[in-house]
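The other protein chains are all here in position, but one chain of the complex has been omitted.
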Amino acid sequence: MSKDNSQIKKTKPLARKKTLVAYSFILPNLIGFLIFTFIPIVFSLLLSFCEWDSGNPIKFVGLKNFIVMFTKDSSFWIALKNTLYYTIVTVPVTMAFALFLAILMNKPLKGRVFFRSVLFFPYIASLVAVAVVWMALFNPDRGPVNSLLLAVGITNPPRWAASTTWAMPTIIGLTVWKGMGYYMIVYLAALQGVSAELYEAASLDGANKWKQFLHITWPSVTPTTFFILMMLMVSTFKSYDTMYITTQGGPGEATKVLAYHIYNSAFVSSKFGYASAVAMVLFGIIMVVTLIQFKGEKKFTSYL
Amino acid sequence: MSEINYKTTASAVKTVLIYTALILMAFIMLIPFAWMISASLKLEKDVFSFPIVWVPSDPQWNNYLEIWNKVPLLTGFINTAKLTMFTTILQLLTSSFAAYAFAKLEFKGRDTLFMLYVMTISIPWQVYMVPQYKLMTWFGLTDSHLGLILMHAFTAMGVFLMRQFFVSIPNELLEAARIDGLSEYGIWQKLMLPLSKPAIATLCITSFTFEWNDFMGPLIYLSSQKKKTIQLMLRMFNTQYSSNYAQIMAAATVALIPVLILFVFLQRYFVEGVASSGIKG
Partner (left out) sequence: MKKRRLLAGLLAAVMAVGMITGCSGGSSTSSGKSGGNEKVTIKVALWDYSNTKYYKTMFDAFTAKYPDITVEPVEFAADEYDNTITTQLGGKQDFDVVFTKGTPALSALIAQGHVLALDDFIAKDTSFNKDNYLGLIDQLQMDGKTYGVPFRKDNNLIFYNKDLFDKAGVPYPQDGMTMKEYHELAAKMTSGTGNDKVYGAHVHTWPSNVYNYARRTESFDQLNKDTYMNLKPYYEEILAMQDEGLIQDYGALKSSNIHYSGVFYNQQAAMLQIGTWFINMCLENVKDFNWGCCSVPNEEGMGNTNAVGGVTPIAIGAYAKHPEEAWKFITTVCGEEGAELLANTGIVPGYNSDKINGIFDAIPEKYPNAPEKLSNYINVEKYVIEQRMSKKTKDIDTIFQEQHSAIMTKSVTIDEGLKKLIERVSEVEAQ
């Protein structure tokens, strides 16, 4: 009995001390995180069931915001459609370019550092600066791109950001151009982890390049692919600054995405409760996509 | 003999193809920047003339002088540099500190807390920017650099990144250090930090590029002219002098130069950092 007691007394202070030390590590970050991120998130959840214009008192309205969103706000559906369009095209195109470039670069080449730097630089360049250049290049009447197209005999070049059909592809182009260098480097690192012996063995077996890619490269980088997929998805779902800077969501509503709709509802129309409700939907979509990916990752990487 | 010949020509062709593809891609990546610089040295009326004159015969260096008078770009630079520096340092310190506890210490509530962090990673800023703004006004931290620094310094992503890296450091090393009498703080300082340079580099780069190029945060939070960042100054220039493309391009060039310089010197770390972030699935 007494022996047991003393044991407990001995371990308890030790455990407490351990916990204390651990919390001393965590607290500086945790406090900031709770105040500046977590509390606002919780508050946002509550706000989505309220009406609030930033001036008048907050009013609880139950599910009204969601009902309005789904039944009375055609802009929401357009924005949702545009978000999916933007994501579904941007993500695979960026990944394809990134992987392609990484495979090209995964060899002892002269000027490798140069190519790597050049491909990566747009990623860290400021969007405001890059977007204005991009818009000038793709100016439908005077821009160099259309001047070039006209010069080579295309009489009716696309009107790019000035047309509802081409505005989104123009923005997707900008996004892919700006982002692919980053993901190329992530892929490159993964490729360098694949052992050269595998390829040697495969080519001895007579497997051609495509087969090697299919059976060695692709499976080896699958975890990285999932990582990139998730990063890219989340970042494209969240993105709206490109649209804000280039097209303001237009022409019409052609480039209005959900995140932009949230920004508009909150900071233009001052419907903060409604904005929070749309934000919840966006969050829900991202959650679902993430879960599917986790499931998918388990399934696809298990056979390796 | 002929087979070897065939092989060498084949690989030569392959090399040429690879180079062609790479040069083409590099070209696409660089053309916008080349056009920007070229346009920035032209007279307004020549900016869009076609065929493009890449090297203007009479470079208008004046464009670069005039922009500084039109919009206080220098103030923008100083403010952005300040914001970037403080955010990055604060984030690095607190994230690596917290990450150590999450990765290597055992305590009650660890997993719950970590779940909390992880959950918030995929929540877009738009979701909580409104309440966050409200909160910041309550603290009197709108239109202040400190407000932006605090908002951006304690990110879940930072903790997550560092934690993932710390986990991969073998526990045996830590045990040995503990036996040698090193405290947990000592281990963090003398063992973990030196071993996780790639992760630190990643975090620095993510934080730097985010903060330097952030547009929406300062747009919503900063109102005084003297506190605005370079991105806001640039945007202001673009909208106020929208008909003057040559000078817009000059301003854009100027805004890109610091990032370019930093990149040229640190590109190895940039690349290493980015690469290390993706190795883990």
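Just so it is clear, A and B label the chains in written order, and each chain counts residues from 1 on its own.
What we mean here is this: contacts are C-beta pairs under 8 Å (C-beta built on N, C-alpha and C of every residue); 3 or more make two chains touch, one makes a residue touch a chain.
Note that the coordinates shown come from a computational prediction; the quantities given were computed from them, not determined experimentally.
The chain that is not displayed touches the following shown chains in the complete assembly: A, B.
Among A:I26, A:C50 or A:M135, the one in contact with the hidden chain is A:M135.
One chain of the complex is left out; on chain B, the residues touching it are 45, 49, 70, 72, 93, 133-134, 136-137, 139-144, 146, 183, 185-186, 189, 219-220, 223-225, 232, 235-236, 238-240, 242-245. With the whole complex as reference, residues 24, 28, 53-56, 68, 72-75, 135-136, 138-143, 159-165, 246-247, 249-254, 256, 264, 267-270, 272 of chain A touch the missing chain.
The rule is simple: only the chains that are shown with their structure count from here on.
Contact residues of chain A toward chain B in the complex are 18-19, 21-23, 25-26, 28-33, 35-41, 43-44, 47, 54, 101, 104-105, 107, 109, 113-130, 132-134, 136-137, 139, 142-144, 147-148, 151, 177, 181-182, 185-190, 193, 223-224, 226-228, 234, 237-238, 240-241, 244-245, 259, 262-263, 266-267, 272, 275-276, 279-280, 282-283, 286-287, 290, 297, 301. The touching residues of chain B, counted against chain A in their complex, run 18-19, 21-22, 25-26, 28-33, 35-36, 39, 47-48, 50-52, 93-95, 97-98, 100-102, 105-108, 110, 113, 116-117, 120-132, 134-135, 150-151, 153-156, 158-159, 184, 188, 205, 209, 212-213, 215-216, 220, 230-231, 234-235, 238, 245, 248-249, 252-253, 255-256, 259-260, 263-264, 267, 270-271, 274-281.
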